[in-house]
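To start, I am sharing the structure in question, which I have written as structure tokens.
Missing here: one protein chain of the complex. Every other protein chain is in place.
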């Protein structure tokens, strides 16, 4: 038997395959296609203190080998998530991570405090990188000092492992990673979407009502792999890699680059069974390559 | 007759379609497929003071809807370019822009001085954004103060129009654009390639010998359109847009976003006739839409 | 239950200019389909295009376990769909969303369809007739040759009226005018509408004016098709006027017209 388990800053995943926030709802949708217990972890939709309606429509645009979204954190608020969504998930043997977004430092702190008291949360992922909300959002993740402050604050509010989710829309992502590590993050996840835009030439308007949106999917994979590699060199905490993963081959690029776990985002839309197929593919690949423990390939890139 | 001519900071292009530096050699190669006089402008390969061998092999990796390159400024040096390459181009009715890369401020200045004295140069494009050279290169383009200095210096060395070529690997590209405008740039061109990486999972090595490379092609188009839009809002000088253009529809996205001209880069590899087909497609589209002057659609995005 | 399966293509044929009919063997998925539901189709193998395309189910053959889709060629994805060949595998996910509903007490139903929105009304007309309703079908198209499914509605015994923009077939004008005329003559219990947004808005207004319940099928750009990405919402309000964004893919695509807030 190959060993697939990894420890992400205190979150024990039985295998290193997760699903990315905002692409997997609260899990119920994909439970129609396979047993969620087959996954290592599951990150639920970005959660805010109060319910949010999100951005106007359209929110989705397709682009070459990818897509833009400007969903903008439509969610029912943290209390509803705790009461109605998480209990359902608890029957699955899968680590549940709640993705957290705030307008202000205080709001991040408040949400994390409530999650700390809740049942069925294995960790929090602090989204300091959402390109789709006007106030706050990405700006928390583009300045190392602010990024560090956010993480330091939430780190003090919970015993749960804290993952900082990084924005790719920066000059030097390693610098931000080091800042959140200094702030006490137990892990980093990256990349969030890359800010992009598509134009409907017939209507001469942006395709997205929000004008700009976040680019995800295979198109951004080379950017994501590069950033995971840079960050893995820069910090000692584990890295969760994502950005354009649709196949086990994609996932392996991230492991070799230094990711201790990976997440499937838009790939779920391309193929609803993508995440579970990657788990199976990983097991098969390790066997074929006679590698006993997934950890032997993490960061095993030869230069 | 529809009017296709545009003025890019003093460079008069008979139509707004150019080819991007590094993807079109010195023109001779593509002259096998069509008359270069059909193009508005042509930007030759990044030129340095002394000849350079460039990076080790492999230098090319294919990625989803795009490619990575780490050519790294292999070129015969500015004197050779002036003596051997440019004279051949002068027989074509096309604006010739020389892309310039330096290790240091002095080197940028020196190259531009020599180009100023040369025949057959209609403008210089200052590459402060090459991700493929260790010293200098991109770092000139990620700090607004340094970017401004480089442009200010070369602006003082020549009567030729100066285009500043911007890197997308920054947190705020509009800030850099404003800096080079303040430095005296007559136009900006964007985007250069996005720093990326691909891994050969069989060999467990980076595909590129240089480890990282520059991502180009349709994959980056949404990023490029977004940045062109942001920069066009931020500066008064004309914007040359590029990044993933392979068709007239792609080109129109950039014009609507605010580009006064566009350039075809990796698209030339996908379809060697791409640039000339875009010129033709543009003419046809304008006629169909009953638009008399291309300038009527530049920045005509409705929000 | 929603399934993500690999179906087998039986045929893919031009049925009107720019309209194709795609028949696919889908196995047990065929047993669960309600009129108005849709599927997400992977139109080509590989990464391009990246997203699946939502297409309504036009009709189902439960015995043969296959379903028909009718799609109009609009852009990249539907253009690629025209390359789909007989015997080819097709990745298809469904059935998705909430379909049309009816009450036992309904006697007379009017179905208003325009363009490719006509397609899912065929399955609805079949079901309504099977449930002994009196079914009127009003169809709008640009020209006679771009009208789809007229024969299918006739076959199930619906009373069909057609309006074309150029008068080349049936009434010369908008299908919504046919609706207003019909409502002046016949007592109707339920309206159903599927078509371009401007048509849907007018039908909604007519329904309101006549105090008739109306079910409208909406379209929105989709990421996942199953409620996970919240990309496909439409603006709604409840009785108290409370605004919400509901998902077209799982709360819809069929909504009560009174619930939908149409922004202009």
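Letters A, B and C name the chains as they come in the text, with residue numbers starting at 1 for each one.
Rule of thumb we're sticking to: a residue touches a chain if its C-beta (ideal position, glycine included) is under 8 Å from a C-beta of that chain, and two chains touch if they have at least 3 such contacts.
Owing to the predicted nature of the structure, the values given are computational and were not obtained by experimental measurement.
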Note = Of the chains on display, those the missing one touches are A, B, C
Key: Contact residue for the chain not shown (choose from B:6, B:39 or B:61)   = B:61
Note = Missing-chain contact, candidates B:3, B:204 or B:270, resolves to B:270
Key: Footprint left on subunit A by the chain that the document does not show   = 64-65
Key: Interface with the unshown chain - residue positions in subunit B   = 22-25, 28-30, 32-33, 45, 53-54, 57-67, 69, 71, 74, 217-218, 246, 266, 268-273
Query = Please identify, in ascending order, the residues of subunit C that touch the omitted chain?
reply = 44, 46-48, 80
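In the analysis below, only the chains that are shown with their structure count from here on.
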Message = Using the touch definition from the top, how many steps at minimum link subunit A to subunit B?
response = 1
Separation of subunit A from subunit B, taking each centre as the mean of its C-alpha atoms, in whole Å = 34
Query = Using CA atom averages as chain centres, what separation in Å is found between subunit A and subunit C?
reply = 35
Message = With centres defined as the mean C-alpha position, give me the subunit B-subunit C separation in Å.
response = 47
Inquiry  = At least two partner chains per residue is the criterion; list those residues in subunit C.
reply    = 47-48
Contacts with two or more other chains, residues of subunit A listed in rising order = 63-66, 217-218
